[in-house]
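Removed: one protein chain of the complex. Kept in place: all other protein chains.
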Amino acid sequence: VQHRTRIDLNADLGEGFGPWQLGDDDALLQIVTSANVACGFHAGDPVTMRRVCAAAAERGVAIGAQVGYRDLVGFGRRRMDISADELAADVIYQLGALDAFARAAGTRVRYVKPHGALYNTAADDPVQAGAIVAAIVAVDGRLPVLGLPDSALTRAAAEAGIGFVAEAFADRAYTATGRLVPRDQPGAVVTDAAAVAARAVAFAHDHVVTAVDGTTVAVTAASLCVHGDTSGAVELARAVRDALTGAGVQLAPFAP
Amino acid sequence: VQHRTRIDLNADLGEGFGPWQLGDDDALLQIVTSANVACGFHAGDPVTMRRVCAAAAERGVAIGAQVGYRDLVGFGRRRMDISADELAADVIYQLGALDAFARAAGTRVRYVKPHGALYNTAADDPVQAGAIVAAIVAVDGRLPVLGLPDSALTRAAAEAGIGFVAEAFADRAYTATGRLVPRDQPGAVVTDAAAVAARAVAFAHDHVVTAVDGTTVAVTAASLCVHGDTSGAVELARAVRDALTGAGVQLAPFAP
Amino acid sequence: VQHRTRIDLNADLGEGFGPWQLGDDDALLQIVTSANVACGFHAGDPVTMRRVCAAAAERGVAIGAQVGYRDLVGFGRRRMDISADELAADVIYQLGALDAFARAAGTRVRYVKPHGALYNTAADDPVQAGAIVAAIVAVDGRLPVLGLPDSALTRAAAEAGIGFVAEAFADRAYTATGRLVPRDQPGAVVTDAAAVAARAVAFAHDHVVTAVDGTTVAVTAASLCVHGDTSGAVELARAVRDALTGAGVQLAPFAP
Partner (left out) sequence: VQHRTRIDLNADLGEGFGPWQLGDDDALLQIVTSANVACGFHAGDPVTMRRVCAAAAERGVAIGAQVGYRDLVGFGRRRMDISADELAADVIYQLGALDAFARAAGTRVRYVKPHGALYNTAADDPVQAGAIVAAIVAVDGRLPVLGLPDSALTRAAAEAGIGFVAEAFADRAYTATGRLVPRDQPGAVVTDAAAVAARAVAFAHDHVVTAVDGTTVAVTAASLCVHGDTSGAVELARAVRDALTGAGVQLAPFAP
């Protein structure tokens, strides 16, 4: 019996607000297997949340709560010195709000992923990472959290005994130690579609990536993050999907 | 076998926001059997919602979602011409957010009550009443809605087949046809504590109230609404509770 | 001495918010002579307001305060039952905020125009119309208000002794009595670019429009409103501008 290679594709969805659109939700829902749906704090209004949850449920795309700082104008991209209690309550609130739309669509929220500055802070700061995890434990400890491998969030999840799902980025450069090259450094982003697609396949098949110094580094990730905020991004995401399926990789949500 | 008279006492709780307090949540939790907890749109921040849900759960007070218009500065007291789809999504969002705190406290949201201008609009406007009910049906059709008897909301609930719980106001004057005397008319509010307490007992025991013209009117209500936004209001609520228990009325949530 | 025909072209600008864009501000600034700049309540964040004011000032485009209901998610398109005191304070706030950006750009706010549901309400409701006018009087009674001719706002401005500037819509159908055909009626919007341009010239030159019944109706307007929320809208606005200048009409702000 052969075990078939399998990976999840996740992307941010539902990041419009009221009259404003961002990204192409419908196109992404035909590409990804997991949808990180914005929950109203950094983006995402209730009508959009309901529509995206219904469409995701219909296509069998897993719904995750993309939780962020309460900062619409800054799109959750500005770090905030928020206490653990405040952050935990904010995460519970967002998770619950989205879950109601998931339930209305006949499914449930399957995981949590921090957004923007909270994503970055949760990778470094044990207090904020711990608050996100504590919120999940308070609501439903069976929900895993999706994030950067080997981060403060990874450790907080392990300590609390909840699941952690590592993600990789086919369009980001990696160092020889398997870390992301910071965005402000040259070559941090891989733009060639063929190269990105090939890296996606390498992640999925062989759990490796070619680092900036040419060495091959092991990176284990159960999910690949793709983007959809520009038409070029959607094309790239589709190329990644096509390369993976062409290489015999099964695309499926990591969440049951 | 004697059937013991029983009624529910409900009040608005958790109506602070961030640094700002409103009403005395702790005092009210020792008086009421059902807490209409604000869900963040007209009042209620996540930290407050979490605290109130935990305290209510600990005391066995039923948690209801007090849903309102998205209008913090106006405290949800200003009617908005919002579409049925927008309102339904807003209600689902608020209901889900509060339910996550209820779950974190080991319980669930047991009912929904519209707040302020939405309460008044839902009593008259079938479109907005229908949107509230549709939201409940979408999330969990077993949840009843608490509101004004014989109103558009009553009818919307009946049409959708969800429960409707009628409430009465011991401190409000009633017309001979059993309607509330509008607040802008003289004598609309009963301020004498003994009178209010006596009216509460009349509602609970005999399902009647003495109208402004002196006649006795039948009013069937499974819950009495009390207030807690001033210290005087809390005293009045306590007087109502004491009078009811003194008269042998059992106080218990209407929700199972 | 020949008096040259002259008209103003106004459009809504700065209606993005944070990460979200709406309309093409740069394209519109090359077309219009007056910019209705969103002030943060229905749209418009401070960074955008600053950028648009600077660009408008550089091009000699007059800056007007596009004031709206405090309803970001609804884009100010939902009528609110707001008191005169609340609305007046909201208008003063928005007007002052925008004026600071105008001053930073070396100019000042030159006029006020209500947005969305407030525009419509101010056309019918003397209370809300009066509140807008009272706000202008409180800050600077020399500022005119731009709106629908022969409306509640027209009358409120007249009563308060402030200027009223009437606008017309080259892409909207008019009744034989010179009123706009409501949007929900067939033929309410004129879509043919040549027809719209011809109507613009008729407004500017002859102060008339051809009504839906074919009759010619007098409409006196010092400004024509154009739109820029789609690329087609920008093209149409440019066609209107070209037709007007081609017909020898001078385009200039109505405000000094």
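All chains are identified by letter, namely A, B and C, in their written order; residue positions are counted from 1 within each chain.
In the analysis below, a contact is a pair of C-beta atoms (placed from the backbone, for glycine too) under 8 Å apart; a residue touches a chain by one contact, two chains touch by 3 or more.
Quick caveat, the model's predicted, so the values are computed rather than measured.
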> Shown chains touched by the missing chain?
Replying inline: A, B, C
> Just one of B:22, B:97 or B:240 touches the chain that is missing; which is it?
Replying inline: B:22
> Which listed residue (C:90, C:125 or C:171) would be found touching the missing chain in the intact complex?
Replying inline: C:90
>> Can you tell me which of C:98, C:152 or C:221 touches the chain that was removed from the display?
In response: C:98
> Considering the entire assembly, which residues of chain C contact the chain that has been omitted?
Replying inline: 40, 45-47, 49-50, 85-86, 89-90, 92-101, 103-104, 138-140
> Footprint of the hidden chain on chain A, which residues?
Replying inline: 70-71, 73-74, 78-82, 86, 117
> Which chain B residues would touch the chain omitted from the figure, given the whole complex?
Replying inline: 16-22, 43, 45, 72-75
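As a working rule, only the chains that are shown with their structure count from here on.
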>> Thinking of each chain as a vertex joined to the chains it touches, would you call that graph a line, ring, star, complete, or other?
In response: complete
> Distance-wise, how many Å sit between the C-alpha centres of chain B and chain C, to the nearest whole number?
Replying inline: 44
>> Could you work out how far the Cα centre of chain A sits from that of chain B, in whole Å?
In response: 40
> Hey, what residues on chain B touch two or more of the other chains?
Replying inline: 86
